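What follows is chain A.
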Amino acid sequence: MHSSIYLGVLIVMPLVGALVAILTRKQENISYYVAVVTATLELALAIVVAVLYNNHLAGDGTYDFMSRHVLSAPLGLAYDVGVDGISLFMVVLTALVLFVALLGARERRREASFVGWLLLLTSFTLASFVSHDVLEFFIFFEFTLVPSYFIIANWGGAQRARAALKFFIYTFSGSAFLLVGILYLGFVHQHQTGGALTFAYSALANTPISHGVSVWLFIAFAIAFAVKSPIWPFHTWSPVTYAEAPTGGSIELSALLAKLGSYGLLRFAVGLFPLALPDMRPIVLTLAVIGILYGSLVACATPDLKRLVAYSSVAQMGFITLGIMSGSVIGATGAVLLMFNHGVITMGFFLIIGFIEQRRGSYQIKDLTGLQGPAPVMAALFTVVMMASLGLPGLSGFVSEFLILVGTFGTHAWWGAIAAIGVIAAAAYLLWAYQRVFHGKATGVNAAIPDASTKERWVLVPVVALILVLGVFPKPVLDRITPSVDVLIHHVAPTGVSK
Partner candidate 1 sequence: MNVPAAWYLVLGALLFGVGAFGLLTRRSALIMFMCIELMLNAVNLTFVTFSRTLNDIAGQASVFFVMVVAAAEVTVGLGIVVAVFRRRSSTSVDEMNELKG
Partner candidate 2 sequence: MLATSYAVPSILIFITSAVLILVGAVGVISVRNPVHAAISLIMTLFGVAVAFIAQAADFLAAVQIIVYAGAIVVLFLFVIMFLGVGFKHIPNIEPLVGQKAFAAVGVLVTVAGLIALMASSNWVTGATKVSGSALAGGNGNVKQLGTAVFTTYLFAFEATSALLVIAVVGAVLLARRERATLKDVPQGQSDDADEEVQS
Partner candidate 3 sequence: MIAAASSVTIPSIHYLALLPVFTFFGASLLLLVLSAVVADKVRINLATAITALASIAVMVYAIFQWAYVSNHGATTTVAHAIVLDGFAVVGTFAIGAALLMSTLVAHDWAKRERIAGADFHILALASSMGALLMVQANDLIVIFLGLEILSIGLYVLVGFDRHRSTSDEGALKYFLLGGFASAIFIYGVALTYGATGSTNLSSISYFLSQNVVLHPGLLYAGGGLLLIGFAFKVAAVPFHAWSPDVYEGAPTPVTGVMASIVKVGAFAALLRVLISALGTQLDTWRPILFVLIILTCVVGASVALVQRNVKRLLAYSSINQAGFMLLGVWAGTPRGAAATLFYVLTYAPVVIATFAIVTLVGGKGDEHHSIDHYRGLARRQPWLGGALAVLLLTQLGAPLTVGFYAKFTVLAATIDAGGGALALVALLSAAIAAYFYLRFALTLYADDDVEGTRIHVPWLTGGTIALGVIVAVLFGLWPGPIATWVQHATLLFLP
């Protein structure tokens, strides 16, 4: 067991950073550098935690870095943190996303307030990933709304107001169900034990509840997470939001916050309501498959790059959901890995799209042609990200997708097989988009755009590196994830489908 102080620092550091950034807002650059330094430290610490975490060596998937303090008994409010193989890489991803989002940020995006919101968002997201208490998770899950809202509303594109509203209302309504579910579960537990009101995960996970109740609660939880992920058909907020948000915002939203949804689905919806799974699996799996195919289909026709990524994310999230609900250790592990990989990949996408938008003033596909001519490096970088996204073996995306599909095929053959069609589809829309944007003869403005600058290349280095490394040698990551997933799935196993 390691001390929970690491996690405490991880949560608090961005807050401090944000504070300092705001205090130094008069000198713009200073606040920006403060933020960058914070992000760097954060990333470093996150990696340290990832390295220190060694439960997996004993094949033990339980938590580490744990501690619990009750903050308010009447509210059942507690500070309860811990990290296991599943949350571990979400933590790393959080830090990484912040780091990249900051480096990728441009002029106006360096304002103290912007970086401040970004840091806040990081802190909250991180906290919800490490919370080991359902209520705590929910609270931070909700907290993330505020910074995201302001980031979109203040720095977004022309439609930002609408987008921000839609995002907020959608998610807010979704989490309404979650809150009711959580409270209900908490009180069921309290009435059974007669003890104090608590929402500790471990306590609730062992609350015996009837089949019917657990189905309803699962639905309540699932709706919230389906909106956040987003899972078809709860996705319609995401295209407009991703499109309107500033690059940093899009990255945070799609690469990170979406993962809150799938993480919650795995940890809470699946982890807490085993009884509901036999009934719910076919439904959610079907939604996931529809999401994969539908997302890809729309992505073929969508007119701008950001929406393209949004819809491809819908498809990718479909894969993640598939793995999570597959009820197989292999599939679920793949899903967790894909959560991380998709984060990295989307990051890459939005960064490059950001660069293009900055140069060309537009991310409409029709405005762009033959960029590979003037900007070969950018094209190459995009290609790498794209190939990873369409699951080219040897790159990160493939490993996770394959695990998901193999796992799902083992438990739900048909869903697995149909989902595999998504692999074709992904190639279709991505290559089609690539051809329209980068191939062909560049004329006029397009011919004049400068290639990726050195700084921009460096920003993308971690992305590309992770894509390659995790494609070729994912073992260290998988070794840490698997035992924890194993624990979760086998907690579920008696009623769910075992591996």
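Keep in mind how these were chosen: all candidates are chains of the complex that A comes from, given by their letters.
By definition in this document, a contact is a pair of C-beta atoms (placed from the backbone, for glycine too) under 8 Å apart; a residue touches a chain by one contact, two chains touch by 3 or more; residues count from 1.
All figures in this text were calculated on a predicted structure; none of them were measured in a lab.
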item: Identity of the candidate that touches chain A (this complex; choices 1, 2 or 3); value: 3
item: Chain A to candidate 3 touching residues, read off their complex; value: 71-77, 139, 142-143, 145-146, 149, 153-154, 161, 164-165, 168-169, 172-173, 176-177, 179-180, 183-184, 186-187
